Structure formats: structure tokens, C-alpha cells
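A short worksheet on the structure shown next.
A single protein chain has been omitted from the complex, and every remaining protein chain is retained in its original position.
After this line comes chain A, so read on.
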Amino acid sequence: MIYYLLHNLLPFKQELLLLLGIFILLLTQIFGGKQHTEWTLQWVNLLLLIIVLAGFWPVGYNSAFSNMYQLTSLNAFEKSVLAFAAYIISLQGYNWLQRFEHTYEFYVLVLSSLLGMFCMLSSTNFLFFYIGLELSTLPLALLVNFQLNKKQSSEAAFKFIMSAAFASAILLLGISFLYGLSGSLNFNAVAAKLILNPFSLVAFLLFLAGVLFKVSVVPFHLWTADVYEGAPISVTAFLSVVSKASVLFVLLNLLFKVFYHLQSVWHIVMLILLLVTIVIGNLFALRQENFKRFMAFSSITQVGFILVAFLGNAYNASTAVVYFLVIYLFSNLAVFGVITYVENAFDKQNINEFKGLYKKNKFLSWVLLIGLFSLAGIPPTAGFFGKFFLIMSGSENLNYIPWITLAAVNLIISLYYYLRVAIVVFDNNVEFDAPTIAIPQPIKLSFIICIVGILITGVGSWIYHYIYSLTAAAF
């Protein structure tokens, strides 16, 4: 009996740790009298680090819940990446979170959203996948409205939940079509029954639309900028890194394991979508004044580049995507860390208000610069290597090279708006009109992690090889 339970639950270890965290948080709310916010922040951070480490524990017996749940070592690594991103975001929001009475709820929601993503990542059944997706989306809507007195946040949360519900409905319609097609919800059973005919095409496109909505690929991107602007900045970072990364990881799994018979179709769909996404993301990012909206369109463009890798074969594509998302995590969170600090300390959101930051705070400016360089893909930083492998994976098929060249040209356009921010920050003629205050320790730590990550991940080829060995075992 005990053996049966342990056997069933061991592959579930990262999720169990998350559940433990959620329960302790809720129980301290129910039975605890006095609130110890600082202490909570400490131990939740520790828990997230333990979850990151648990991902490197060798995967032995790997399925649970009558094979609805399956863990590969690649999945465990992806979960570690997500938990690590949540850890950095939690460090960056350290001071901001202490202002609230409901800090506990922030962590309950973040941890349950992570739990949903983890379930989604290792599901082998559409029902389980859908539950994971919903569990990851609903807490996000609440997190967007975390500052209860802010009207813009309520509006953003409403937009988010309405459009997420709409996308879920489309996704469910796709799943019901797939069920009608194959008579099963199991990934393998569906994959075996899929052949190229209009019926399965409709099912696949509906399903894909629902999933791509979550990563805001262009025809489905309209919610992104408003939600990013309205949400508290730490939540915006969570949305743009953790939420996106989780869905892209799942998309790898789905496209290469379930829908591989429709490969000729989704290559064309991806090619069109990625070009539209990159071009529109770029054009809108050029004109943004608000830093959060700017980051929203920047992240849309980055997702467009990630889709390039999906045109390659399963091994190269998954390695390139996972590798790039690790880099994207570090570089995006470096930039978001600086925005978080500046917004919370000085209440500044517009790019122009960052003028002359270098004069007052050199460390922050360098972190921002390195983050932006990495996002733009300038060689010494990791972003270049990430993009290089994405494009390498995509150009495997020679027919696609002209289109991928078009995408690469857009890479150069994106240099303009990333460097525009850098110029504003390093402008020496203007005074940054706010006092200098010391950066708190946790935020400093998060910056150092990000910088080290950006510099190491690109140069250390063993990281790429490690991810490649994981994907080779997974597919």
C-alpha cells in the first residue's frame, strides 16, 4: 500500500513540493495569528530552489495516474527552468511584496499557476492537459488584479479572463473534434488516428489557435499589451517569461509527438504566423513609449523567432527552443528587474523617464544594457547564440530559407528599438530626477544571477549539449 503510493508519487515530486508549499501557506492563513511576511518570502524562495534542484534528480519510474502523467528528463529540466524563473521574479518583487497585506495569496496563486504548468508539461492526455492549462491561467487573472485599488489592473484582469475564456472554448472545440476523430483522448491514440484530411485539419487548427493564444502569436495578440500594462510589474514578468515558456514547451511536445502526421500543414501555418508575428511585433514595438507595452511587443517578436525553430526536426527544434528559452529567461528578467526596481522605487513607467539613469545608478544601467543586448542578439551575450541555433534549426529545409532570411532581416530592425532604450538610459546630458537609493540585497542577487546567466549560457557549450542529450532521450 505504502509502496504503491510512493511508486505512484515519486515522478510527481516537483508537483508535490509545490502542493506542500500551497498547503502550508493556506494553513498558516487559517490557523496562524500573526503574519510574518518576511519569513514567508524566505521559505517560499527556498522551496522554489528545492524544486529547481529536484528537477535534476534522475528520473526512474516515470508515469503516474494510470499513464495520464509521464515524466521525461527533459520535462523535469523544463520544470526546473520555470521554477527558477519564478524564483528570480520572487527575488525581484521582494520589496514590493512586503507592502501588501495579502502577500501570502500572491504566493498561493504563483505556486498554483506553476502547478498547472507542471501538470500540463507532463500530461499525455488531452483532459489532463486542459486541466493543467486552466489551472495555470486562472490564477494569472487574479495575479493581474493583485493591486486591488488600481482601476487599470481590474480592466486588464477582465480583458485577460474574457479572452482566455474565449481561447479555452476554441481549444475545447478542437479537443472535442480530436475525440470525435479518434475515440480517445490519449496523445498516442490520437496521433495514430490522425491523417491528412479536412476533418483532422479543422481539429488541429482550432486546437492550435487555442494554444497559440496563450503565447500571443499575432492574430491572437491583442490582449497582450493592455494586460502587460495594467498588471503589477512582477506579474508582467511572470506572464512574459514563465507563462509563455510553459506553453512553448508544451507546444514542442504536442507538435512533434501528437500532430507529426500533419507536419506539412503546420510547417506552412507556422511559417505564415511567424512572419506576421515578427513583422507586427517589430512595427508596434518601434512606437511604444510605456516600458511595459514596449516589453509586451518585444516579447511577441521573440516568440515569433522561437517559432522559426519549429520548422526543423524534433531534436534540433526542441534543443534550440529550450536553450533559447533559458537565455530568454535570463535576459528578459534582467530587463524586467530594472523596470521593477525603477517603477517601485520612483514610480516611473515611461521610457523617456529613464533618461540619465546611468549618471545616478551605474549598476542598474549596465544590467539593463546587457539584458537589452541579449534580447537584441548582439554576439558576446547569450541572446546571439540562442537566435543562431533557432535559425539553424529552422533552415534545415532549404525551401524555407528565403522566408527565414526575411525573419532575420527583422532581427536588424529590432536592434533599433532595443538600442533606442540604451541611448536614453546612457544619455549624460540629462539629470535623472530622482534620488539615488541603495538597491536591496535580494534584487541585487537576482541581477547577478541574470548577468552570470547571460554571459555563461552563451559561451558554455556544455549547456547546449546537456539539453541535446535530454531531448535525445525524450523523443
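General remarks:
Operating definition for what follows: a residue touches a chain if its C-beta (ideal position, glycine included) is under 8 Å from a C-beta of that chain, and two chains touch if they have at least 3 such contacts; residues count from 1.
Just so it is clear, contacts and distances are computed from a predicted model.
A chain of this complex does not appear here, and its UniProt-recorded name among "Na+/H+ antiporter subunit G", "Peptide/nickel ABC transporter substrate-binding protein", "NADH-quinone oxidoreductase subunit" or "phenylalanine--tRNA ligase" is "NADH-quinone oxidoreductase subunit".
Looking at A:Phe199, A:Tyr416 or A:Tyr466, the residue that reaches the missing chain in the full complex is A:Phe199. Residues touching the missing chain, restricted to chain A, are 1, 4-5, 23, 26-27, 29-30, 197-199, 202 (touch as defined at the top).
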